[in-house]
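What you see is the complex with one protein chain gone and the rest in place.
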Amino acid sequence: MSSTFGTLFKVTTFGESHGRAVGAVVDGCPAGLPLTEADIQPQLDRRRPGQSALTTPRDEADMVTILSGTENGVTLGTPIALSVNNRDQRPSDYEETTEVPRPSHADYTYLMKYGIKASSGGGRSSARETIGRVAAGAIAEKWLNARFSESAIVACVQSVGEVEAPELIGDVLTRELVDSNPVRCPDADTAKKMIAAIEAACAARDSVGGTLTCICRGFPAGLGEPVFDKLEAKLAQAMLSIPAVKGFEIGSGFAGARMCGSAHNDPFVKKGEQLGTATNYSGGIQGGISNGEPIIFRIALKPVATIGQAQQTVDLTGRPVELEVKGRHDPCVLPRAVPIVEAMAALVLADAALQQEYRT
Amino acid sequence: MSSTFGTLFKVTTFGESHGRAVGAVVDGCPAGLPLTEADIQPQLDRRRPGQSALTTPRDEADMVTILSGTENGVTLGTPIALSVNNRDQRPSDYEETTEVPRPSHADYTYLMKYGIKASSGGGRSSARETIGRVAAGAIAEKWLNARFSESAIVACVQSVGEVEAPELIGDVLTRELVDSNPVRCPDADTAKKMIAAIEAACAARDSVGGTLTCICRGFPAGLGEPVFDKLEAKLAQAMLSIPAVKGFEIGSGFAGARMCGSAHNDPFVKKGEQLGTATNYSGGIQGGISNGEPIIFRIALKPVATIGQAQQTVDLTGRPVELEVKGRHDPCVLPRAVPIVEAMAALVLADAALQQEYRT
Amino acid sequence: MSSTFGTLFKVTTFGESHGRAVGAVVDGCPAGLPLTEADIQPQLDRRRPGQSALTTPRDEADMVTILSGTENGVTLGTPIALSVNNRDQRPSDYEETTEVPRPSHADYTYLMKYGIKASSGGGRSSARETIGRVAAGAIAEKWLNARFSESAIVACVQSVGEVEAPELIGDVLTRELVDSNPVRCPDADTAKKMIAAIEAACAARDSVGGTLTCICRGFPAGLGEPVFDKLEAKLAQAMLSIPAVKGFEIGSGFAGARMCGSAHNDPFVKKGEQLGTATNYSGGIQGGISNGEPIIFRIALKPVATIGQAQQTVDLTGRPVELEVKGRHDPCVLPRAVPIVEAMAALVLADAALQQEYRT
Partner (left out) sequence: MSSTFGTLFKVTTFGESHGRAVGAVVDGCPAGLPLTEADIQPQLDRRRPGQSALTTPRDEADMVTILSGTENGVTLGTPIALSVNNRDQRPSDYEETTEVPRPSHADYTYLMKYGIKASSGGGRSSARETIGRVAAGAIAEKWLNARFSESAIVACVQSVGEVEAPELIGDVLTRELVDSNPVRCPDADTAKKMIAAIEAACAARDSVGGTLTCICRGFPAGLGEPVFDKLEAKLAQAMLSIPAVKGFEIGSGFAGARMCGSAHNDPFVKKGEQLGTATNYSGGIQGGISNGEPIIFRIALKPVATIGQAQQTVDLTGRPVELEVKGRHDPCVLPRAVPIVEAMAALVLADAALQQEYRT
């Protein structure tokens, strides 16, 4: 079933963009964790459209309400239901899509799957579905920070179109640094070029893709499972489940495929009381289980499918049509994807950490 | 839990390289499917080491036995238990690993996770664990072929180290073509260069990585789930769960991140009675659900960690040691990974297809 | 995890009695089912306290809102989130329970499990948790009725304390008949005696237990799974998961344990085009799978633990105290349990039916 994620720290998201609300139920968060809406809202605000001229001007307040699972600002160990009201439930801007499936959108595949021509098209493929994930991820992150006091999960924009930032230095990456410019690239010079690339796409009524890097540091060795639920496998699932993501690589990734073993192997060295590795081509994971080094992965996002240009396509009967999609949309979702990636990483790590608790 | 995969077509693998047997239990395969060991053995033979001079000379017969779930050569709808005996259960070659964790192996992380110094090291991270997957995948594939008569799942080696094959033409890719040379690259000229690259790594007592491409064609639109279990997300999990895999991309993948939406969108066209797309940057999946076009993905494998060269590392106490791993190992696992990738793809697709059955 | 039930037709409930809301998320309901709040509210109204002088006079409106998963009154195939606001979120009446665990309540065991002294005590053990179940069950029932046009699920009160109704005649049992008196016993004479028994318990500031019978008719053969998820096993889990339930029996039940096989076996007979059985000691299930006969089970409910009488017990430090629980409570929950039992039966059957769809 596709709307639930996790084995012990479980999240179920709900909601279409044109229904009453979107949200999530988090089941399995341990009792005794201080938690209020103020812990969740900041990441929702980072995800929200309309934060800068670079993103869609739709103003969605996206205020979260905790419906259950806490009392006096502390978790009870019971399901935490989170709800964010939808402001505008009128599907008018999207009506044409019921007869003309938008290219590279989910309208057609939802119709094939469910047999329903909904005015909200592929309702669950909407970016608003990610609200529930971000809210749930904020809870996961709060718990992780309480459990592993040095832990941090930080994502940033690595490239936009052809503009690529220099290799990141993981130790210094913070959310403050990432948020120091609207494109969320920690390298200021590259950020300017990225902004120019996005503005150019916008002017051309087009969209542009890019890549994100995420670093998870301060997590102990031993997290992850050895076979199908390898830590990198769950991260890969989590990331590819985000709309528009087309690729995932851990550590050396695709570049590692061109290396020799003698260069790629990470020799062990003593780091304080524990073992560490001199290099980190493994990306912090060996055999599906964390080794205590920073977990580093990168994902590729395609250019968003909704563009202002007219497109030649066919309607559901196969008749050729020129489709012009109305409404205003992001020319580049990379900056807003940052908190979504962090949320999904937090959900994977919280679940892995809880699964490890019972073994130790 | 890491040893079970799938929602309706479920596989649980078991076995360490030095125990009595490895295998799998497949639960959820529909009743009435003709099935004997002869349907499973061919893919196990393709996975088996010792097939050519390029792979490890250990001769493992790896004969599969069906313990349950069939009668008179037909599935009963009940769990199908599959077992492959291990020939050599002596862990002698690996003994040193209990004190000196091998770099980029799972010895250290297994110890951190389970608190056990087993002579079989990260026992489940052994390549022999994949025997259960390949056997289960062969059953999934048999069912898929019975259900979708035109369907085919074919993987091949796309690159070895720096040697890369030209872009594949999906329609003509067959297992026969793939198996026409020992490196399993369908392009004969590239295959020769790949073989040379592997032999060079072998001579240097080193190893070499590479990439695989997999094409799944003949599957209908509508397979996959909309949120966390998107078809590409489950494929990504499945692939990253294979030992040594470091990256996954669907359709345009990382290259798509450099494109504009106007170029990347796949316009719909009429194909016979159904809609298809003129291009396939989506890789056959939109919004997590198949659209009827070929499903195309690529994965990156690191160079195997076991190399003949001496390596500078430390033992569990942090004391520097020079480690020389005995035993004979593959300099390049890419050719043998082909049936494993096909098996995992088949498991994902069979599970998605069964989940779709109840909706239509 | 305890807050989710079902494999394909999945429900996750949330909410404490003193939080903002209680409710459920239903994932897996097929698309295309007509559904509005009006389909759900009637069973919630039957569950609601304050329906008669026999039940607690607290007036809870319990109006349900569908937050997601439908459009224009039709299900989309996506998660259906259901929410019912709590009116009174002040936990004042229960405050003493944080230091004096109420006998045969969940206060003590929740504290042992979660380490939390919540003013809402065993928050999820509240009868209000069942609101989410009843709402979800109404959706399951709507789908079952659409799928199996002759199907019906009807529960009724079989006994209250020592007052027992005559053996039911399953074919004529309807909800209208059950609701013809406030105690929900279809036999009018017995109902009068039951009412007298409840009134006597009320006058004594005591409570009284009883049994319920549930009949599910019009379901086809083939529903249920052969081993751990036998249809009767899932029904047993579902029923024992309802607060205060202490026993479950299917078909002949405990009486069957005193019989001989020659008397207990249900011989097959021809019924129309299909086989049926001459007797139904099996309760409609053989080997965990439905046989097409009515599914009949009975459950036992203990007398509710909240009584007006003073009770001798100890506080958390072990100091003897006389506990007098304030607030008003049902002397007998049997009548209100009727829609809860029907809801849980509907959830089990909808899940079993969906699991069978993909096999046929």
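Observations, loosely collected:
Labels for the chains are A, B and C, by order of writing; each one numbers its residues from 1.
Rule of thumb we're sticking to: contacts are C-beta pairs under 8 Å (C-beta built on N, C-alpha and C of every residue); 3 or more make two chains touch, one makes a residue touch a chain.
These figures come from a predicted structure and were not determined experimentally.
Contact with the undisplayed chain is limited, among B:4, B:41, B:262 or B:309, to B:4. From the options C:80, C:236, C:295 or C:346, the residue with contact to the chain not on display is C:236. Touching the missing chain, out of C:172, C:203 or C:257, is residue C:257. Set against the missing chain, the residues B:81, B:177, B:200 or B:321 yield one that touches it, B:81. Where chain C meets the chain that is not shown, the touching residues are 1-5, 7, 13, 101, 103-106, 108-110, 112-115, 122, 124-125, 129, 159, 161-162, 201, 204, 206-211, 220-230, 232-241, 243, 246-254, 256-262, 264-270, 275, 277, 281-283, 285-292, 300-307, 309, 311-314, 316, 318, 356, 359-360. In the full complex, the hidden chain is touched by chain B at residues 1, 3-4, 8, 10, 12-16, 18-23, 25, 27-28, 31-32, 65-72, 74, 76-81, 83, 91, 113-116, 118-120, 123-124.
Interface with the hidden chain, as seen from chain A, comprises residues 7-8, 30-31, 77-78, 226, 354-355, 357-359.
We adopt the following convention: only the chains that are shown with their structure count from here on.
Between chain A and chain C, the centres computed from C-alpha atoms are 39 Å apart. With touch defined as above, residues shared between interfaces to two or more other chains in chain C number as follows: 8, 31, 77-78.
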